[in-house]
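Have a look at the structure that comes next, please.
Here the complex is missing a single protein chain, while all its other protein chains stay put.
Showing subunit A:
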Amino acid sequence: MSEAVLRCENVSRFFGGIHALKGISAEVRQGEIFGLVGPNGSGKTTLVNCVTGFYPPQKGRILFEGRQISGQRPHRIASNGIARTFQNVALFKGMTVLENILMGRHIFMNPNPLAALFYPVWAAKEEVAHRRKVEQIIDLLQLESVRDEHVEVIPLGLQKRVELARALCAEPRMLILDEPMAGMNQEEKEYMVRFILDAQEELGLSVLIIEHHLDVVTSICDRVLVLNDGNKIAEGPAREAMSDPEVVKAYIGGQAHAA
């Protein structure tokens, strides 16, 4: 069994009187695709927001590659090697696809006004070097044809792919995808699954994925964690966990009259 990359230890989070996460412990292992599933409002996105630093956990801690990351600000966690996408596409409107993906290289660049003042001798080399890396990712995700389009004019399926490209450009060791296939048709879904598998294989990533399409979850996830109302109700290999009676009850509802 390979080692744990991301480890959540007894993570709790409150919003006022709402106990959104009730002491969740889980670990994502090196190189696996880990599914995070559960009904609406079960705390999946909250857990991801705890990991990426938007809502630091009030109890418990989160370790990434053995070092504690809970309590760090989001941009610090990003530069530690965790990249994520959002449920609602969070691209920068008014920028082209290329510029959006270039943003993903930010942690390797030097955002300095002086570099802009002396562009030809200072920033030009950096820009070209990072452009090469960006083109590799564009190649991997087959985004060549929309490279120079503005992001708001391309279809949603492609926008989600651009967001994935932006996350991959940061050369993360862990990729967190928050419903990458929400609102997609079957064809777009299958494309997306292929790209996630390609990225995982070629770049050696560990992937944490929140997903509602159970066909996708059972076919690509190595292991899943099922949340319901802030509690962990099942964990383990995808098919086993999804057929757990507790999980079935959470998704479909319990029987009114137990036999």
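In this text, contacts are C-beta pairs under 8 Å (C-beta built on N, C-alpha and C of every residue); 3 or more make two chains touch, one makes a residue touch a chain; residues count from 1.
Quick note on the criterion: contacts and distances are computed from a predicted model.
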Point to revise | Choices "nitrile hydratase", "Na+/H+ antiporter subunit C", "Glutathione S-transferase family protein" or "Amino acid/amide ABC transporter membrane protein 2, HAAT family" - which one is the UniProt name of the chain not shown | key: "Amino acid/amide ABC transporter membrane protein 2, HAAT family"
Check your understanding: Any idea which of A:Ala123, A:Leu164 or A:Leu208 touches the chain not displayed?
Key -> A:Ala123
Practice item. Kindly note down the residues of subunit A that lie in touch with the hidden chain. Key: 52-54, 73-75, 78-79, 83-84, 86, 90-95, 99, 102-107, 109-113, 115-117, 119, 123-124, 126-128, 131-132, 148, 166-167, 170
